[in-house]
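The other protein chains are all here in position, but one chain of the complex has been omitted.
Up next, chain A:
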Amino acid sequence: MNAPQQGFKERADAELKNAVLKIAIDRTTGNAERKRAVAVAAFPEFQAARARGRAIKDHVIAHLDHYLEMFERNATAAGATVHWASDDAEARAIITRICLEADAKLVTRAKSMLGEEIGLPHALADAGIERVETDLAEHIIQLAGERPSHIVWPAMHRTREQVAILFKEAHHPPPAADDPATMVQSARRELRAKFLGADVGISGANFLVADTGATCTVTNEGNAELTTTPPRIHIVTAGIEKLVPSTAHAFALLRLLVRSATGGEMTQYTTFHCGPKRPGDADGPEEMHIVLVDNGRTRMLADEFRPMLRCIRCGACMNHCVVYRQIGGHAYGGTYPGPMGAVLTPVLDGLAQSRDLPHACTMNGRCAEVCPVEIPLPTLLRAWRTRSWRERLEPRSVRAALGLWAMAARRPWLYRLGSRIGVRALRLFGRRGWIGSLPLVGGWTAYRDLPRPSGRTFMEQYRAGQAGRAGQTGREARK
(Lines give C-alpha, C1' and ligand atoms only; values in the text may rest on other atoms or scores of the structure.)
Protein backbone atom coordinates (compact mmCIF):
# COMPACT_ATOMS: atom_id res chain seq x y z
CA MET A 1 0.00 0.00 0.00
CA ASN A 2 2.56 2.50 1.10
CA ALA A 3 5.54 1.16 -0.83
CA PRO A 4 8.11 3.81 -1.66
CA GLN A 5 7.74 5.01 -5.23
CA GLN A 6 11.35 5.91 -5.82
CA GLY A 7 14.56 4.66 -4.28
CA PHE A 8 15.43 5.78 -0.77
CA LYS A 9 18.75 7.19 -1.91
CA GLU A 10 17.16 9.41 -4.56
CA ARG A 11 14.65 10.74 -2.07
CA ALA A 12 17.28 11.29 0.60
CA ASP A 13 19.49 13.07 -1.91
CA ALA A 14 16.69 15.40 -2.91
CA GLU A 15 15.81 16.20 0.70
CA LEU A 16 19.42 16.94 1.62
CA LYS A 17 19.51 19.72 -0.94
CA ASN A 18 16.39 21.21 0.63
CA ALA A 19 17.70 23.93 2.97
CA VAL A 20 14.21 24.99 4.08
CA LEU A 21 13.44 21.45 5.16
CA LYS A 22 16.57 21.34 7.31
CA ILE A 23 15.54 24.55 9.10
CA ALA A 24 12.01 23.26 9.66
CA ILE A 25 13.16 19.91 11.06
CA ASP A 26 15.73 21.48 13.34
CA ARG A 27 13.21 23.87 14.86
CA THR A 28 10.88 21.09 15.98
CA THR A 29 13.20 18.17 16.76
CA GLY A 30 15.69 20.42 18.55
CA ASN A 31 12.89 21.71 20.73
CA ALA A 32 11.57 18.21 21.40
CA GLU A 33 15.00 16.92 22.32
CA ARG A 34 15.62 19.74 24.81
CA LYS A 35 12.18 19.49 26.39
CA ARG A 36 12.38 15.73 26.77
CA ALA A 37 15.75 16.03 28.50
CA VAL A 38 14.30 18.53 30.99
CA ALA A 39 11.23 16.37 31.66
CA VAL A 40 13.30 13.23 32.22
CA ALA A 41 15.73 15.08 34.49
CA ALA A 42 12.77 16.30 36.58
CA PHE A 43 11.55 12.70 37.09
CA PRO A 44 14.25 10.74 38.94
CA GLU A 45 12.12 7.60 38.77
CA PHE A 46 12.12 7.70 34.97
CA GLN A 47 14.44 4.73 34.47
CA ALA A 48 12.44 2.58 36.88
CA ALA A 49 9.21 3.73 35.23
CA ARG A 50 10.69 2.81 31.88
CA ALA A 51 11.53 -0.73 32.99
CA ARG A 52 7.98 -1.02 34.32
CA GLY A 53 6.50 0.29 31.08
CA ARG A 54 8.46 -2.24 29.12
CA ALA A 55 7.30 -5.03 31.44
CA ILE A 56 3.66 -3.97 31.01
CA LYS A 57 3.96 -4.08 27.24
CA ASP A 58 5.76 -7.45 27.35
CA HIS A 59 3.06 -8.85 29.60
CA VAL A 60 0.34 -7.78 27.18
CA ILE A 61 2.22 -9.10 24.15
CA ALA A 62 2.69 -12.46 25.86
CA HIS A 63 -1.06 -12.72 26.54
CA LEU A 64 -2.40 -10.81 23.57
CA ASP A 65 -5.26 -13.21 22.73
CA HIS A 66 -6.45 -13.11 26.34
CA TYR A 67 -6.53 -9.30 26.39
CA LEU A 68 -8.07 -8.96 22.93
CA GLU A 69 -10.96 -11.19 23.94
CA MET A 70 -11.36 -9.38 27.25
CA PHE A 71 -11.39 -6.03 25.45
CA GLU A 72 -13.90 -7.27 22.90
CA ARG A 73 -16.20 -8.55 25.64
CA ASN A 74 -16.14 -5.31 27.61
CA ALA A 75 -16.35 -2.96 24.62
CA THR A 76 -19.34 -4.95 23.34
CA ALA A 77 -20.99 -4.82 26.77
CA ALA A 78 -20.55 -1.02 26.68
CA GLY A 79 -22.47 -0.95 23.41
CA ALA A 80 -19.63 -0.71 20.89
CA THR A 81 -19.28 -2.98 17.84
CA VAL A 82 -15.87 -4.62 17.52
CA HIS A 83 -14.51 -5.51 14.07
CA TRP A 84 -11.36 -7.42 13.22
CA ALA A 85 -9.16 -6.83 10.18
CA SER A 86 -6.26 -9.06 9.14
CA ASP A 87 -4.73 -6.45 6.87
CA ASP A 88 -5.05 -2.92 5.54
CA ALA A 89 -7.48 -3.88 2.76
CA GLU A 90 -9.89 -5.53 5.22
CA ALA A 91 -9.71 -2.52 7.52
CA ARG A 92 -10.43 -0.10 4.69
CA ALA A 93 -13.36 -2.22 3.53
CA ILE A 94 -14.91 -2.30 7.01
CA ILE A 95 -14.61 1.45 7.50
CA THR A 96 -15.91 2.44 4.08
CA ARG A 97 -18.81 0.02 4.46
CA ILE A 98 -19.82 1.61 7.78
CA CYS A 99 -19.59 5.08 6.23
CA LEU A 100 -21.55 4.15 3.10
CA GLU A 101 -24.26 2.33 5.03
CA ALA A 102 -24.67 5.44 7.14
CA ASP A 103 -24.87 7.47 3.94
CA ALA A 104 -22.06 9.62 5.26
CA LYS A 105 -21.15 12.70 3.22
CA LEU A 106 -18.66 14.27 5.59
CA VAL A 107 -16.15 12.49 7.82
CA THR A 108 -13.95 14.24 10.35
CA ARG A 109 -10.76 12.54 11.42
CA ALA A 110 -8.53 12.98 14.45
CA LYS A 111 -4.92 12.12 13.68
CA SER A 112 -4.05 8.45 13.82
CA MET A 113 -0.93 6.88 12.36
CA LEU A 114 -2.78 3.60 11.98
CA GLY A 115 -5.24 5.33 9.68
CA GLU A 116 -2.29 6.37 7.52
CA GLU A 117 -0.86 2.86 7.72
CA ILE A 118 -4.02 1.28 6.33
CA GLY A 119 -4.44 3.95 3.63
CA LEU A 120 -7.69 5.31 5.04
CA PRO A 121 -7.48 8.80 3.47
CA HIS A 122 -7.41 7.36 -0.05
CA ALA A 123 -10.10 4.80 0.69
CA LEU A 124 -12.52 7.52 1.82
CA ALA A 125 -11.74 9.63 -1.24
CA ASP A 126 -12.34 6.62 -3.49
CA ALA A 127 -15.70 6.08 -1.82
CA GLY A 128 -16.63 9.69 -2.60
CA ILE A 129 -16.71 10.78 1.02
CA GLU A 130 -15.40 14.20 2.05
CA ARG A 131 -12.68 13.79 4.66
CA VAL A 132 -11.63 16.63 6.93
CA GLU A 133 -8.48 16.25 8.99
CA THR A 134 -8.94 18.09 12.27
CA ASP A 135 -5.53 17.90 13.91
CA LEU A 136 -3.83 21.16 12.92
CA ALA A 137 -0.79 19.44 11.43
CA GLU A 138 -2.95 16.96 9.54
CA HIS A 139 -5.06 19.87 8.28
CA ILE A 140 -1.86 21.44 6.93
CA ILE A 141 -0.69 18.33 5.12
CA GLN A 142 -4.16 17.62 3.79
CA LEU A 143 -4.14 21.07 2.19
CA ALA A 144 -0.65 20.40 0.85
CA GLY A 145 -1.61 16.96 -0.45
CA GLU A 146 1.20 15.36 1.54
CA ARG A 147 1.75 12.53 3.97
CA PRO A 148 2.91 12.95 7.57
CA SER A 149 6.65 13.41 7.95
CA HIS A 150 6.70 12.70 11.70
CA ILE A 151 4.43 10.60 13.89
CA VAL A 152 3.85 13.36 16.47
CA TRP A 153 4.31 16.50 14.32
CA PRO A 154 3.10 15.38 10.88
CA ALA A 155 3.69 18.84 9.32
CA MET A 156 7.03 19.59 10.89
CA HIS A 157 8.69 19.78 7.47
CA ARG A 158 6.70 22.93 6.67
CA THR A 159 7.80 26.38 7.77
CA ARG A 160 5.36 28.99 9.01
CA GLU A 161 5.66 30.86 5.72
CA GLN A 162 4.70 27.75 3.76
CA VAL A 163 1.72 27.12 6.04
CA ALA A 164 0.58 30.72 5.52
CA ILE A 165 0.47 30.22 1.75
CA LEU A 166 -1.73 27.13 2.16
CA PHE A 167 -4.10 28.77 4.64
CA LYS A 168 -4.48 31.96 2.58
CA GLU A 169 -5.74 29.89 -0.29
CA ALA A 170 -8.00 27.53 1.65
CA HIS A 171 -9.45 29.56 4.52
CA HIS A 172 -12.42 31.92 4.13
CA PRO A 173 -11.62 34.55 5.21
CA PRO A 174 -7.85 34.01 4.91
CA PRO A 175 -5.69 34.55 8.00
CA ALA A 176 -4.69 38.19 8.45
CA ALA A 177 -1.05 37.45 9.25
CA ASP A 178 1.41 34.58 9.10
CA ASP A 179 2.40 34.29 12.76
CA PRO A 180 1.49 30.90 14.27
CA ALA A 181 -1.15 32.35 16.65
CA THR A 182 -3.12 34.05 13.87
CA MET A 183 -2.96 30.95 11.71
CA VAL A 184 -4.12 28.66 14.53
CA GLN A 185 -7.12 30.98 15.08
CA SER A 186 -7.90 30.81 11.39
CA ALA A 187 -7.90 27.00 11.41
CA ARG A 188 -10.09 27.02 14.51
CA ARG A 189 -12.67 29.17 12.70
CA GLU A 190 -12.45 27.20 9.49
CA LEU A 191 -12.87 23.74 11.04
CA ARG A 192 -15.59 24.51 13.56
CA ALA A 193 -18.47 24.05 11.11
CA LYS A 194 -16.95 20.79 9.86
CA PHE A 195 -16.83 19.33 13.37
CA LEU A 196 -20.51 20.03 13.92
CA GLY A 197 -21.65 18.97 10.46
CA ALA A 198 -19.87 15.61 10.22
CA ASP A 199 -21.78 12.34 9.84
CA VAL A 200 -18.92 10.14 11.06
CA GLY A 201 -15.91 10.90 13.25
CA ILE A 202 -12.84 8.66 13.04
CA SER A 203 -10.13 8.54 15.69
CA GLY A 204 -7.21 6.30 16.52
CA ALA A 205 -6.33 5.00 19.97
CA ASN A 206 -3.22 5.32 22.08
CA PHE A 207 -4.46 2.57 24.36
CA LEU A 208 -7.21 -0.04 24.38
CA VAL A 209 -8.20 -0.73 27.96
CA ALA A 210 -9.06 -4.42 28.29
CA ASP A 211 -10.95 -4.41 31.58
CA THR A 212 -13.29 -1.53 30.66
CA GLY A 213 -13.49 -1.82 26.88
CA ALA A 214 -12.54 1.84 26.53
CA THR A 215 -10.26 3.31 23.89
CA CYS A 216 -7.95 6.12 24.99
CA THR A 217 -6.80 9.11 22.94
CA VAL A 218 -4.28 11.72 24.00
CA THR A 219 -4.29 15.10 22.25
CA ASN A 220 -3.35 18.68 22.97
CA GLU A 221 -5.75 20.51 20.69
CA GLY A 222 -9.12 19.14 21.75
CA ASN A 223 -9.88 18.03 18.20
CA ALA A 224 -10.37 14.37 19.15
CA GLU A 225 -13.36 15.12 21.39
CA LEU A 226 -14.82 17.51 18.81
CA THR A 227 -14.37 14.76 16.22
CA THR A 228 -15.90 11.94 18.25
CA THR A 229 -18.80 13.66 20.04
CA PRO A 230 -21.06 15.47 17.51
CA PRO A 231 -21.35 12.89 14.66
CA ARG A 232 -23.85 10.05 14.72
CA ILE A 233 -21.10 7.46 14.38
CA HIS A 234 -17.66 7.20 16.00
CA ILE A 235 -15.16 4.77 14.43
CA VAL A 236 -11.91 3.87 16.16
CA THR A 237 -9.03 2.24 14.29
CA ALA A 238 -6.35 0.62 16.43
CA GLY A 239 -3.51 -1.85 16.09
CA ILE A 240 -3.94 -4.99 18.18
CA GLU A 241 -0.76 -4.16 20.14
CA LYS A 242 -2.41 -1.13 21.79
CA LEU A 243 -3.94 -3.15 24.61
CA VAL A 244 -3.32 -2.55 28.29
CA PRO A 245 -4.84 -4.58 31.13
CA SER A 246 -6.45 -1.63 32.95
CA THR A 247 -6.71 2.16 33.22
CA ALA A 248 -3.92 2.19 35.82
CA HIS A 249 -1.58 0.44 33.38
CA ALA A 250 -2.49 3.03 30.75
CA PHE A 251 -1.45 5.76 33.18
CA ALA A 252 1.92 4.10 33.81
CA LEU A 253 2.60 4.17 30.07
CA LEU A 254 1.18 7.66 29.69
CA ARG A 255 3.85 9.04 32.01
CA LEU A 256 6.48 7.70 29.63
CA LEU A 257 4.67 8.55 26.42
CA VAL A 258 4.07 12.24 27.04
CA ARG A 259 7.52 13.00 28.44
CA SER A 260 9.17 11.16 25.57
CA ALA A 261 7.00 12.72 22.88
CA THR A 262 6.72 16.40 23.80
CA GLY A 263 8.57 16.83 27.07
CA GLY A 264 5.27 17.54 28.83
CA GLU A 265 3.97 15.49 31.74
CA MET A 266 0.43 15.10 30.53
CA THR A 267 -1.30 15.94 27.28
CA GLN A 268 -4.09 18.51 27.58
CA TYR A 269 -6.80 15.95 26.88
CA THR A 270 -6.52 12.33 27.94
CA THR A 271 -9.84 10.82 26.98
CA PHE A 272 -11.36 7.38 27.53
CA HIS A 273 -14.10 6.58 25.02
CA CYS A 274 -16.27 3.74 26.26
CA GLY A 275 -19.13 2.78 23.97
CA PRO A 276 -21.71 5.10 22.35
CA LYS A 277 -24.00 7.65 23.98
CA ARG A 278 -25.84 6.25 27.02
CA PRO A 279 -29.63 6.62 27.22
CA GLY A 280 -30.25 10.14 28.48
CA ASP A 281 -26.72 11.43 27.77
CA ALA A 282 -26.58 15.08 26.75
CA ASP A 283 -24.40 14.37 23.70
CA GLY A 284 -22.34 11.70 21.96
CA PRO A 285 -22.58 9.33 19.00
CA GLU A 286 -25.38 6.77 18.57
CA GLU A 287 -22.93 4.13 17.35
CA MET A 288 -19.33 3.30 18.18
CA HIS A 289 -17.29 0.93 16.04
CA ILE A 290 -13.82 -0.30 16.91
CA VAL A 291 -11.68 -1.82 14.16
CA LEU A 292 -8.85 -3.97 15.51
CA VAL A 293 -6.11 -4.23 12.91
CA ASP A 294 -3.41 -6.90 12.61
CA ASN A 295 -1.60 -5.90 9.39
CA GLY A 296 1.66 -7.74 10.08
CA ARG A 297 1.59 -7.56 13.87
CA THR A 298 0.95 -11.26 14.48
CA ARG A 299 3.84 -11.98 12.11
CA MET A 300 6.11 -9.84 14.28
CA LEU A 301 4.90 -11.72 17.33
CA ALA A 302 6.44 -14.88 15.93
CA ASP A 303 9.84 -13.50 14.89
CA GLU A 304 12.76 -11.43 16.13
CA PHE A 305 10.85 -8.17 15.61
CA ARG A 306 8.52 -8.96 18.50
CA PRO A 307 10.03 -6.24 20.77
CA MET A 308 8.85 -3.66 18.23
CA LEU A 309 5.27 -4.41 19.33
CA ARG A 310 6.13 -2.51 22.51
CA CYS A 311 6.29 0.76 20.56
CA ILE A 312 3.99 3.46 21.96
CA ARG A 313 4.59 5.82 19.00
CA CYS A 314 6.22 8.63 20.98
CA GLY A 315 8.59 9.76 18.22
CA ALA A 316 11.62 10.17 20.51
CA CYS A 317 13.73 7.83 18.38
CA MET A 318 13.33 10.05 15.33
CA ASN A 319 13.83 13.30 17.24
CA HIS A 320 17.21 11.95 18.37
CA CYS A 321 18.23 10.34 15.08
CA VAL A 322 21.06 12.00 13.12
CA VAL A 323 19.81 10.52 9.87
CA TYR A 324 16.18 11.58 10.37
CA ARG A 325 17.29 15.09 11.27
CA GLN A 326 19.21 15.37 8.02
CA ILE A 327 16.66 13.97 5.60
CA GLY A 328 13.25 14.30 7.33
CA GLY A 329 10.40 11.83 7.31
CA HIS A 330 9.27 11.77 3.68
CA ALA A 331 12.56 10.33 2.45
CA TYR A 332 11.81 7.09 4.32
CA GLY A 333 8.93 6.49 1.92
CA GLY A 334 6.74 4.54 4.35
CA THR A 335 4.05 5.49 6.83
CA TYR A 336 6.47 5.54 9.75
CA PRO A 337 9.80 7.37 9.49
CA GLY A 338 12.98 7.38 11.55
CA PRO A 339 14.41 4.39 13.39
CA MET A 340 11.04 2.87 14.31
CA GLY A 341 9.91 3.34 10.71
CA ALA A 342 13.04 1.66 9.39
CA VAL A 343 12.08 -1.38 11.48
CA LEU A 344 8.34 -1.29 10.69
CA THR A 345 8.32 -0.43 6.98
CA PRO A 346 9.91 -3.74 5.89
CA VAL A 347 7.16 -5.50 7.91
CA LEU A 348 4.41 -3.49 6.24
CA ASP A 349 5.74 -3.03 2.71
CA GLY A 350 8.12 -5.96 2.35
CA LEU A 351 11.89 -6.03 2.72
CA ALA A 352 12.56 -6.06 -1.02
CA GLN A 353 10.79 -2.68 -1.27
CA SER A 354 12.54 -1.12 1.67
CA ARG A 355 15.89 -2.81 2.15
CA ASP A 356 17.69 0.57 2.10
CA LEU A 357 15.96 1.72 5.26
CA PRO A 358 17.69 -0.58 7.79
CA HIS A 359 20.97 0.56 6.24
CA ALA A 360 20.22 4.25 6.76
CA CYS A 361 21.55 4.11 10.28
CA THR A 362 24.83 5.09 11.92
CA MET A 363 24.28 2.60 14.77
CA ASN A 364 25.06 5.36 17.27
CA GLY A 365 22.42 3.88 19.58
CA ARG A 366 20.72 7.17 20.56
CA CYS A 367 17.28 5.86 19.56
CA ALA A 368 17.50 2.87 21.88
CA GLU A 369 18.81 5.09 24.70
CA VAL A 370 15.76 7.36 24.56
CA CYS A 371 13.10 4.77 23.69
CA PRO A 372 10.70 4.76 26.67
CA VAL A 373 9.96 1.05 26.33
CA GLU A 374 13.57 -0.03 25.74
CA ILE A 375 13.20 -1.28 22.18
CA PRO A 376 16.65 -2.34 20.91
CA LEU A 377 16.21 -0.49 17.62
CA PRO A 378 19.80 -0.92 16.33
CA THR A 379 19.61 -4.66 17.00
CA LEU A 380 16.36 -4.90 15.06
CA LEU A 381 17.81 -2.87 12.19
CA ARG A 382 20.78 -5.21 12.15
CA ALA A 383 18.38 -8.16 12.02
CA TRP A 384 16.82 -6.72 8.87
CA ARG A 385 20.25 -6.26 7.34
CA THR A 386 21.07 -9.88 8.07
CA ARG A 387 17.80 -11.04 6.61
CA SER A 388 18.33 -8.88 3.54
CA TRP A 389 21.74 -10.49 3.18
CA ARG A 390 20.35 -13.98 3.62
CA GLU A 391 17.52 -13.43 1.21
CA ARG A 392 20.13 -12.16 -1.28
CA LEU A 393 18.48 -8.79 -1.65
CA GLU A 394 21.82 -6.96 -1.34
CA PRO A 395 23.59 -5.73 -4.48
CA ARG A 396 26.81 -7.66 -5.20
CA SER A 397 29.20 -4.82 -4.20
CA VAL A 398 27.58 -4.63 -0.78
CA ARG A 399 27.78 -8.39 -0.34
CA ALA A 400 31.54 -8.29 -1.00
CA ALA A 401 32.15 -5.45 1.45
CA LEU A 402 30.02 -7.08 4.12
CA GLY A 403 32.03 -10.27 3.67
CA LEU A 404 35.12 -8.38 4.77
CA TRP A 405 33.27 -6.84 7.66
CA ALA A 406 32.01 -10.26 8.70
CA MET A 407 35.55 -11.63 8.73
CA ALA A 408 36.63 -8.88 11.08
CA ALA A 409 33.46 -9.17 13.11
CA ARG A 410 34.13 -12.82 13.81
CA ARG A 411 37.42 -11.72 15.34
CA PRO A 412 36.19 -9.18 17.90
CA TRP A 413 39.67 -7.97 18.92
CA LEU A 414 40.49 -7.15 15.32
CA TYR A 415 37.17 -5.40 14.81
CA ARG A 416 37.46 -3.39 18.00
CA LEU A 417 41.03 -2.37 17.28
CA GLY A 418 40.10 -1.38 13.75
CA SER A 419 37.15 0.70 14.80
CA ARG A 420 39.07 2.33 17.65
CA ILE A 421 41.89 3.46 15.41
CA GLY A 422 39.35 4.54 12.81
CA VAL A 423 37.41 6.59 15.29
CA ARG A 424 40.39 8.54 16.54
CA ALA A 425 41.47 9.29 12.99
CA LEU A 426 37.98 10.50 12.23
CA ARG A 427 38.27 13.33 14.72
CA LEU A 428 40.67 15.04 12.37
CA PHE A 429 37.90 15.42 9.82
CA GLY A 430 35.27 16.64 12.21
CA ARG A 431 33.97 20.16 11.97
CA ARG A 432 31.46 21.45 14.46
CA GLY A 433 30.40 17.97 15.41
CA TRP A 434 29.62 16.71 11.94
CA ILE A 435 31.72 15.03 9.31
CA GLY A 436 30.82 16.07 5.79
CA SER A 437 32.86 13.55 3.87
CA LEU A 438 34.96 10.56 4.67
CA PRO A 439 37.33 8.75 2.32
CA LEU A 440 36.18 5.17 2.71
CA VAL A 441 32.45 5.70 2.90
CA GLY A 442 32.19 8.42 0.29
CA GLY A 443 28.97 7.21 -1.26
CA TRP A 444 27.30 7.23 2.10
CA THR A 445 28.44 10.55 3.51
CA ALA A 446 27.67 12.27 0.22
CA TYR A 447 24.11 12.29 1.35
CA ARG A 448 24.34 12.47 5.06
CA ASP A 449 26.77 13.54 7.72
CA LEU A 450 28.19 11.22 10.28
CA PRO A 451 28.21 12.51 13.82
CA ARG A 452 31.72 13.52 14.84
CA PRO A 453 33.17 10.84 17.07
CA SER A 454 33.84 11.98 20.58
CA GLY A 455 37.20 10.26 20.65
CA ARG A 456 35.92 7.11 22.25
CA THR A 457 33.98 4.45 20.41
CA PHE A 458 30.30 4.19 21.12
CA MET A 459 30.89 0.85 22.85
CA GLU A 460 33.51 2.45 25.12
CA GLN A 461 31.20 5.31 25.99
CA TYR A 462 28.29 2.97 26.38
CA ARG A 463 30.19 0.76 28.80
CA ALA A 464 31.31 3.74 30.84
CA GLY A 465 27.70 4.95 30.92
CA GLN A 466 26.41 1.52 31.89
CA ALA A 467 28.85 1.28 34.79
CA GLY A 468 27.48 4.56 36.14
CA ARG A 469 23.90 3.59 35.52
CA ALA A 470 24.16 0.12 37.04
CA GLY A 471 24.74 1.61 40.49
CA GLN A 472 21.81 3.94 40.05
CA THR A 473 19.40 1.23 38.94
CA GLY A 474 20.46 -0.93 41.84
CA ARG A 475 19.57 1.86 44.24
CA GLU A 476 16.17 2.36 42.63
CA ALA A 477 15.38 -1.33 42.79
CA ARG A 478 16.02 -1.38 46.52
CA LYS A 479 13.69 1.49 47.31
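One rule holds in what follows: a contact is a pair of C-beta atoms (placed from the backbone, for glycine too) under 8 Å apart; a residue touches a chain by one contact, two chains touch by 3 or more; residues count from 1.
In the analysis below, contacts and distances are computed from a predicted model.
Missing chain, UniProt protein name: "LUD domain-containing protein", from among "Iron-sulfur cluster assembly scaffold protein NifU", "LUD domain-containing protein", "ABC-type quaternary amine transporter" or "4Fe-4S dicluster domain-containing protein". Contact with the chain not shown here comes from a single listed residue; of A:143, A:226 or A:257, that residue is A:226.
If you put the hidden chain back, the residue from A:24, A:235 or A:321 that touches it is A:24.
From the options A:142, A:262 or A:388, the residue with contact to the unseen chain in the full assembly is A:262.
In the complete complex, the hidden chain is touched by one of A:10, A:45, A:126 or A:391, namely A:45.
For chain A, the residues touching the absent chain in the complete assembly are 24, 27-28, 31-32, 42-43, 45, 48-49, 52, 55-56, 59, 62-66, 68-69, 78, 84-86, 90, 134-137, 140, 153-156, 158-160, 163, 180-181, 183-185, 187-188, 191-193, 195-196, 212-214, 220-223, 225-226, 229-230, 240, 245-249, 251-252, 254-255, 262, 265-278, 280-284, 292, 294, 298-299, 301-302, 476, 479.
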